[in-house]
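One structure, pasted below without further comment.
Removed from the display is one protein chain of the complex; every other protein chain stays in position.
Letters A and B mark the chains as written, and numbering starts fresh at 1 in each.
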Amino acid sequence: MSEQIENAKSYVELKDINKHFRDFHASKDVNISIPKGKLVALLGPSGSGKTTILRMIAGLEHPDSGEIWIDGKKVNDVPGSERGVGFVFQSYALFRYMTVFENIAFGLRLKKTPENEIKEKVTELLKLISCEGLEKRYPSELSGGQRQRVAFARALAPNPQLLLLDEPFAAIDAKVRLELRTWLKEMITKLHITSIFVTHDQDEAIEVADEIIVTNQGRVEQSGSPQELYSRPATPFVAQFIGNSVPVKNFERFKHFERNDDDVTAILRPEFVSVFKEGEHVQYANSAEQAVVEDIIFRGSSLEIRFRLHENLISAYRSINEAPIEIGEKVNAFIYRMFVIKGEEISLVNNLSIKQESVII
Amino acid sequence: MEIRKDSGIMKWILIGISFLFLGVFLLLPLFYIIATAFRDGIGGYLVAVTDEYAIKAALLTLKATLISVLINTFFGLAAAWCLTKFAFKGKKILSTFIDLPVTVSPIIAGLIYVLTFGRQGILYKYLDPYGIQIIFAVPGIVLATIFVTFPFISRELIPVLTAQGTDEEEAAALMGAKTFTIFRKVTLPHIKWALLYGVVLCTARAMGEFGAVSVLSGHLRGKTNTLPLYIELLYQGYDFTGAFAASSILVIMAIIILILRLLLQNKGKREV
Partner (left out) sequence: MKKKSIIPGFGLSFGITITILSVIVILPMCSLVVFASKLSFSEFLYTISRPRIMSGYFVSISTAFFASLINAVMGLVLAWVLVRYEFPGKRFLDGIIELPFALPTAVAGISLTHMTTTNGCVGKIFYDLFGIRIAYTRLGITIALIFIGIPFVVRSIQPVLEKIDLQYEEAAYILGADRKTTFRKVIFPEILPALISGFTLAFARCIGEYGSVVFIAGNTPYETEIVPLLIMAELQEFDYSAATSIALVMLFIAFVILSVNAIIQSRVSRRVSGIS
C-alpha cells in the first residue's frame, strides 16, 4: 500500500515545510504527498498543526521555509486565489449579508461569468447539495447542515481542482454529522476532486478518508490508509492516538509476555483482549489470567467490561448476546497482543501461547 | 429568568433614584436652556437666532463639523480595516496613538497645535512664506475639531470587525476578489450601522467642541467664531437671551442626535 502511494503521481506535495507563529513552531519539517483524486484526512489533536498545513496549501498562510507544489507547479509565490483551490472554512465563513444564491455565485461573478451561466451553475450546485428552493435565504436562516452544504457548493462553484475543508463537521449536531460524513464522501467520490480535510476525530477520519495523515506537535507522524495506521502504527504517538488505546504498567507481570528490555512500555486496545466467565470453554482458556470486573459500560451493541489486572484498568468488549457478567465478578482475561514501545520504535508482540498462529486484524 | 425577577420595593426605589438623578442633572439644564431662550417671547428668540453673527458662527461650525466627519470617516475605515484584518508588528502602539486624543484635555489639544503651527512652532517657517495661517484661523479650528473626534469612528468599527473575524474576507480573497470588491460586498454590510453610529457621535462632538477650538480660534466675530464660542461671547456680555437662544440650536441638534443614535442602535441590534 505504501509503495503504491509513493509510485502514484502526487498532486499536492509539501517539502520540508517549516512555519512559526512568533515563538510557536507550528510546522516542523513537514513532508506530505497527496495523490490525485484522493480524499485525505489531516488528523491530529488540537494544536498539532493540521489546520496550519491546510491553510498553507490554500495560500492563507506562508511557510517560513520549504516548498509547496500543486499539480506539478511550485506555488509558494502564487497567491491563494490563483492556486485553483476551493476552501470550506470551519465556521463556513458564508457571507452573512448575501443570499445563498449570491454566496454560491460570488466566485463566478469575480470570473466575469455570464449571468445565464451563473444561474445555470448555481442551480446545478443547489440541486447537488439538495438545497433547491433555498437560494433566496440568508445564511442565518439555514440549519447547520444546510450551511455546511452551501459552503461546500460555494467552494465548488469556480471548479477548483483541489478542495480543502477545515474541520468540516465540527459545528454540526452529532446525528446530522454522521449523515453529512457519508454525504460528503459520496459527493467527493462522485466529483472525483482531490480533497483534503482537517479533523481531530479519528472515527471521522477513518470512516471518510482514503488516506490519513497523522500530525502531532507540528510533525507528520505517519501517513497511510486507515487500515495501515490501525494495524501498523509507525510511532508510539500513532499507536496511542488511534483506537481506544491505554498505556500498560507492569508489563513484565503479564502472563506469556516476555520482557527483554528494561525501558519498554506497552499499549493495549480493547480488541486485543477478551474476557470470559469462569467455566466458559473458549480457546486459550488455560493461558488466561484471573481478574475482577470493576465497571461495565453499556455501549449499545456491546458492553465494555473494565477489569483490573496487574494494577491496570483494562477494557474489553463483549457481545450483549453472551452470558451476562456482573460488577465484582471474577473473570478470565486473555490478552492476545500488545504494542510494545522502546524509544521511538514500536512492535506488535503476541501472547507467547499463540505463537504458532499468524495474526490477522 | 425567574430568579432575576424583582418586584420588590427595592426595584422601584432604584428606578426612582435613577429618574430623579438624571432628571436633575441632565433634563433640568436642558429645559432651562429652552425656557430661558424664550424668556423674551418668540420674537426675541427669532431676533437672537437670526442675528448675522449667529448665522455666520453656525455656518462655520457646520463647515468644521463636515470636514472633520469626512476625514475621520475616511481615516476610521482605513484604520479599522488595517487593525482588524491584518497581523503586523506595532499594532498595539498604533491603536494607542489612535485613542490618544480622547484622553488629552481639549486645552492641551489646542496647545499642541499652537506649538506646532504657531510663531515659534516647528512648521511655522515652512508655512508662513506661503501665507498659510493655521492658528487663530479657520484651519486651526478644523484641525482641533478633527483631533478631539479623531478615534470616534474607528472605535465604533473595530469591535464589530473583530467580532466578525477575517473568515469571510479570506474566503472572498481566495476566490480572487480585489480590495474594493471585498470591502464593498463583504465588509461594509457588516459595519454599516456601526459606521453611521460613529458618524453621529463624531458629528455631535465636533459640533460642540469648545476648549480646543477656543485656544486656536482668533475669537473674531463673524470670522473665527464657532457657535459654542459665540455663545460664550454672548454669555459673558450678559446677553443671556441671545446666549440661550443660540444654545437652543445646539440643544435641538443634540436631541436629534440622541434619537438617531437610538434608532441606529436598534437597527444594528436587530440585524445581529
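FYI, a contact is a pair of C-beta atoms (placed from the backbone, for glycine too) under 8 Å apart; a residue touches a chain by one contact, two chains touch by 3 or more.
It should be emphasised that the depicted structure is a prediction, and the values quoted were computed from it without experimental measurement.
Here the missing chain is touched by one residue of B:57, B:143 or B:196, and it is B:143. Not every partner is drawn; the one left out touches chain A at residues 58-60, 62, 79-81. Mapped onto chain B, the interface with the missing chain covers residues 1, 3-4, 6, 11, 14-15, 17-19, 21-22, 25-30, 32-33, 36, 71, 74-75, 78-79, 81-83, 85-89, 94, 97-98, 100-108, 110-116, 118, 120-123, 143, 146-147, 150, 166, 169-170, 173-174, 178-179, 182-183, 201, 204-205, 207-211, 214-215, 227-229, 231-232, 235, 240, 243-244, 247, 250-251, 253-255, 257-259, 261-262.
The definition used in the following text is that only the chains that are shown with their structure count from here on.
Rounded to whole angstrom units, the spacing between the C-alpha centres of chain A and chain B is 54.
Of all residues in chain A, those touching chain B in their complex are 58-60, 80-82, 85, 87, 89, 91-98, 106-107, 110-111, 154, 158.
Across the interface of their complex, chain A is touched by residues 165, 167-168, 170-177, 181, 185-186, 189-190 of chain B.
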